[in-house]
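Partial complex: the chains shown occupy the same locations as in the complete assembly.
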Amino acid sequence: MKIGIIKELRPGEKRVAVTPQVAKDFIARGFEVVAEHHAGLDSHFQDKDYEEAGVKITDKASVFREADIIVKVNPPAEDDLPYFREGQIFIGLLFPYNNTELIKQMAEKKITAFAMELIPRISRAQNMDVLSSQSNLAGYKAVIIGADALEKIFPLMMTAAGTIRPARVLIYGVGVAGLQAIATAKRLGAVVEATDIRPETKEEAESLGAKFLQVEADTKDVSEGGYAKEASEEFLRKQRELVDNSLFQADLVITTALVMGRKAPRLITEEQIKQMKHGAVIVDMAVEQGGNVELSQPDKIIEKHGVKIIGKTNLPSLLAVNASELYAKNMFNFVTFLVKDGQLNIDKEDEIIEGTLVIENGNILKS
Amino acid sequence: MDTHAILNIAYLIAAVTFMTGMKMLGSPKTARRGNQIAAVGMTIAILATIFLHDKQIDPLIYILIFAAIAVGTFIGWYIAVKVEMTKMPELVSFFNGMGGATAALIGLLEYTHNTDSAYKIAMIVAGLLIGSVSFSGSMIAWAKLNGSMRKPIRLPNYNIFNLIILIAALALAVFIVVQRPESPIYLYALFALALLYGVMFVIPIGGADMPVVISLLNSFTGLAAAFGGFLYDNMAMLTGGVLVGSAGTILTIAMTKAMNRSLTNVIFGAFGDTDLTGGEDGGTKGTVKSVTPSDAGILLNYANNVIIVPGYGLAVAQAQHAIHELEELLEKKGVNVKYAIHPVAGRMPGHMNVLLAEANVDYDKLVDMDDINPQFKNTDVVLVVGANDVVNPAAKKNPASPIYGMPILDVEDAKNIIVLKRSMKPGYAGIDNELFYNPKTSMLFGDAKDSITKIINEIKNM
Amino acid sequence: MEGFFDFINNNIEMIYIVVLMIFVGIELISHVPAVLHTPLMSGANAIHGVVIIGAILVMLHMEPDNYAGLAIGFIAVVLGTLNVVGGFVVTDRMLEMFKTKK
């Protein structure tokens, strides 16, 4: 089987679906790998690195012609669509429910497509879970961006010129991204508080040294398959009351709250922002899903009421080296799971395949 | 006259070696040497007894004594050397029974020509009574551990029944001492009653409590020997017997404590099968071995290679600093320590890294799953600290398990496994873990930080 | 009562010895790590094998023609030896695991 690596075309995207190291792993497993020129350059992987790993470097048309499986990070770009061949397999992020038009066009090409972001959160699929691996990096990066935007330092410092109180960081949503954000902020010496809708996250947040703000909920806001259920209005109101006090003292706020497949919950209103500290910073990680913060806008920095609100849609791309490494490893695990003895092996009974298979030989299964 | 003084000195030496030996047995560093010292003292005492006296002895008797010693030595040595390590406790029970029997036989033999002295008869009767109980009880304990007699047999109201036998035996004993009948028939009756009591005493008790019972019977035999000492005015027997009697009693108490049982619980026959079994449906999955921090400490201290497997429980207990301290301590003692980091240990990617970096654990000591898995088979002890799912063999063996297919750390390959957690509760995946029922696994229950701190203290005292 | 006082006066030194020995026994065991409980029990077991001295004394005082007595005495010595030898050897084997690392 031959795997084809395509350069990403989405603006600002620096990741690549397969790194030279992982290409080598593929080859060791009996795959062949071809890659488009400069496919990994933005992630600081050069063509010569790929070649050393045994990858054939060529132009885009040849990659599409030769490869059985096209691997990508983002969904195929408009310009790439014509190249697809019947029976070809595409693996990458797809977001079929938001990209119905694209899916239709792909289906017309009679290809088979898997969506990496739909890998279920079950134990044996953990090593293919791109959402986890990328969110983790995003959580780290959100804190670094916040620390850079903040005109204060994080740690407590007692110096000859007086004592600097530690920065106060507040984190909404203690999922994968939120936990890593807690850990990173804590490492830098901040006083960290966190809140989430799922009660079991209390222990997890505390295990990283954060103080947890627990909202007492009557409603059974339980989680399903590792993702939270949507919160009630009642809950959001209570949360606001409880967290407000911390919010108005916070120097840096990071919001990561999301319920899988829904619009992001609105956690911070403009009214609240007005009462925040002058100079505070908010990083809204859920901005792509509508944002947890009223004023946030994708890939913009809004300064209002003395507060800087940063919305970033593609944080992992800012850590392109590591993000590509992890994504490639997830891809490797997924592909080697799909392909047994050089043969594609689509067992639709299997939870992972059932969950990720979006187009099967031109038939749209999810959209 | 001289021989008597030398005999006295020999016995004094023996008594001192017994005490010294016992003391040295109390610390891992000196224990073996202590045992040897006591053995030397014993040899001196025995040889002195045989040779240092003023009487002219018939050669036949000498021959018989030497023959008996030769036979006993041969059999004892042979059994002790041949038997497997795992059968040691039952062997102790067996040898203890032999001692009890000796004491009983002495009583039987000495009775008839001592009926003039109430004091001597009292000593004889006491030695016989206790020795017999110790003998028959030890034999039952032996059989139980041996597997010949697996289940505890409980007659209804066995407690009352036992009490009646005991009272009967004591009454008979008092009668004999007071009346001192010429005929030894009463003594034989007492002998029989005592044997019966020993059997009845041990039979209802479950296997898990056997070590405590053996320790108790051990101090009984000590007592029986002490009565022999009174009988013959023999200081070696007296001191040795009393020493074992008192030390054995304390040891018994210490053992019940280590097992989290109370002494009254033990004395009043509430012995039972209290092996811990997991979950509500207990029993079926096999037994769980619960150990003390001290046991864990010994295992770790005398290992050459140790691998620490941290999990979410480490984070919850905030035990990262403690585990680092333990690691440094072990390294200082020449143990080679590594950490096995499972990719999904904890609740976020890199959770263990964050914690261990905070505690300043050397990055080079952290080994990831693929690299460490082949190393477990050369590992003496794996210390699992609050990890559960990431070491659950069900991921490999049980296709029905929700974690089936997840790669795990192959801790089962190691020689010993110590698991630190608070209970038998499952981890994140909510499933039972058969690792905990593995015979190689020792569970140390309690908060991980507490447990580690205790282990550190134990090791420091070694 | 009189007998009791007599007993005390006649055996006061023995009583001291017993009391002291008990004290020593308790004191020696108090601080022993749990993992040494079994070896210690085994070692103590070997020590009470000192009862063999009684068996030897019985034999030494026996009339050479009291065959039944001799037989029982013989058995007693054998059993006592078993206790002593087996006890010490088993303890030694158990303690092998505590050998120090090279």
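Going by the order they are written in, the chains are A, B and C; count residues from 1 in each one.
Just so it is clear, contacts are C-beta pairs under 8 Å (C-beta built on N, C-alpha and C of every residue); 3 or more make two chains touch, one makes a residue touch a chain.
None of these values were measured; they are calculated from a predicted model.
Participant: Taking the displayed chains as one copy per kind, can you state the stoichiometry of the whole complex in terms of these labels?
Facilitator: A x2, B x2, C x2
Heads up, the rule we're going with is that only the chains that are shown with their structure count from here on.
Participant: Would you mind pulling out the distance in Å between where the CA atoms of chain A average out and where those of chain B do?
Facilitator: Centres of chain A and chain B (C-alpha means) sit 56 Å apart.
Participant: Centroid of chain A to centroid of chain C, CA atoms only: how many Å?
Facilitator: Their C-alpha centroids are separated by 74 Å.
Participant: Find the geometric centre of each of chain B and chain C from their Cα atoms only, then give the gap between the two centres in Å, rounded to an integer.
Facilitator: The mean C-alpha positions of chain B and chain C differ by 18 Å.
Participant: On chain B, where are the residues touching two or more other chains?
Facilitator: In chain B, no residue touches two or more other chains.
Participant: Residues of chain A that touch two or more other chains: which are they?
Facilitator: In chain A, no residue touches at least two other chains, as defined above.
Participant: For chain C, which residues count as touching chain B in their complex?
Facilitator: Spelled out, the residues of chain C in touch with chain B are 7, 14, 17-18, 21-26, 28-62, 64, 69-70, 72-101.
Participant: Quick check: in the complex, which residue numbers of chain A touch chain B?
Facilitator: Touch residues, chain A against chain B: 122-124, 126-127, 132-133, 136, 176, 179-180, 183, 187, 203-204, 206-208.
Participant: Show me the residue ranges of chain B that touch chain C in the complex, using the header's touch definition.
Facilitator: 14, 18-19, 21-23, 25-29, 31-32, 34-36, 38-39, 42, 45-46, 49-50, 53, 55, 57-58, 60-61, 64-65, 67-69, 71-73, 75-77, 79-81, 83, 85, 88-89, 91-92, 94-96, 98-99, 101-103, 105-106, 108-110, 119, 131, 211, 214-215, 218-219, 221-222, 224-226, 228, 230-232, 234-251, 254-255, 258, 292, 294-295, 297-299, 302, 304, 334, 458, 461-462
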